[in-house]
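For chain A:
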Amino acid sequence: MTNTQHKLVAIDHVVKRYGSVTVLDDVSLSVDTGQVAVIIGPSGSGKSTLLRCLARLENIQQGRISIDGAVVLAGDEDAKQPGAPAGAHAAYDVGMVFQSFNLFPHLTVLENITLAPRRVRGMSRTDAEELGMSLLRSVGLEDKRDSHPVRLSGGQQQRAAIARALAMRPRIMLFDEVTSALDPELVGEVLKTMRGLADQGMTMLVVTHEMGFARDVADDVVFMDHGSIVERAPPSIIFSEPREARTRLFLERLLEREGGTGRTR
Partner candidate 1 sequence: MLRLDAVIGDFPTLLLGVPLTVGITLVSFIVGTVVALPIAVARIAQVPGVSQLALGWIEFFRTTPPLMHIVWGYYALPVVVGIKLDAFTVVAGALACSTSAQMAEIFRGGITAVPRGQWDASQVLGLSPLQRLWWVVLPQTLRLVLAPSCNTLVSLLKQSSLAAVIAMPEIMNRGWILASETFRPIEVLTLVAFIYFVLTWPLVLLSAALERRSSLAFRND
Partner candidate 2 sequence: SQAQSVLDEIKQRGELRVAGVLYRPLISRRPNGEYVGMDVEVMKRLASDLGVKLNVVNSEWATAVAGIESKKWDIVPALCITDKRKEVVDFSESYITIGATLTIAANNAKGLTSLQAFDRPEVVFAVPGGSWSESVAKEVAPKATIKAFGQSTSADLIQEVIAGRADAVVLDTPIQTTVALAAFGDKIRVFPGHNQPLDVRACKVGYAYMKGDQKMATYLEGFTKKLRDSGQLAALVKQFMTADQIKATD
């Protein structure tokens, strides 16, 4: 087993199958406190599944996932582990933001944010709303507190979703292609919010196609393909001289859309 004793997030030899299809194939990855890991890879390579396992939205067949040293998810084909029971760490140690925002459409923006603190943490309405407003201010949405999600632009919805996740004070934030459903000119505002979070030292795992963001913010870029981690390196290295041919091919394909001009970006 790899040495992951002191890492905040430790994914150890995780295998995840749907029926006979193996979606995550012996994946190991660890992230330190305050680190930002950007995960890239072709469609279907298992990026979302990896994040969903971390958020405990899926079960796994083998391996285990630990947060701050405590196992939170173990493979159900493995022998039962003694020691810390799953869930020793509160589920909300991990916050997640989705591509499709998934705001609750029947609630206002502020209600979206205060729901979990009130129902799960048992916060009073006043306290929760105070917390909610401070988060809304930090993502620049204080004037939208009483709007329903449909009345917001995509970028505003996504920022509200980030605020909602932060309201549970998670130690780790997961972002799954949070900008790909947005109009291009709205992408910037969400990336800016994420940048701010990274600057404040939040531990983040980010699946994205925004290479500019990866280059600027990531401590490490992880390239996945066919359910495995192919390569992990700091952005400066992976973009200029990827070790693996598969990584290079993928990055080239991403740039192909720019046409035959051969322009790099």
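Regarding selection, all candidates are chains of the complex that A comes from, given by their letters.
Here are some notes:
Just so it is clear, contacts are C-beta pairs under 8 Å (C-beta built on N, C-alpha and C of every residue); 3 or more make two chains touch, one makes a residue touch a chain; residues count from 1.
This is a predicted model, so every value here is computed, not measured.
Contact annotation for this complex: of the listed candidates 1 or 2, chain A touches only 1.
Put simply, chain A touches candidate 1 in their complex at residues 52, 55-57, 90-92, 94-96, 98, 100, 102-106, 115-116, 119-120, 148, 150-151, 161, 164-165, 168.
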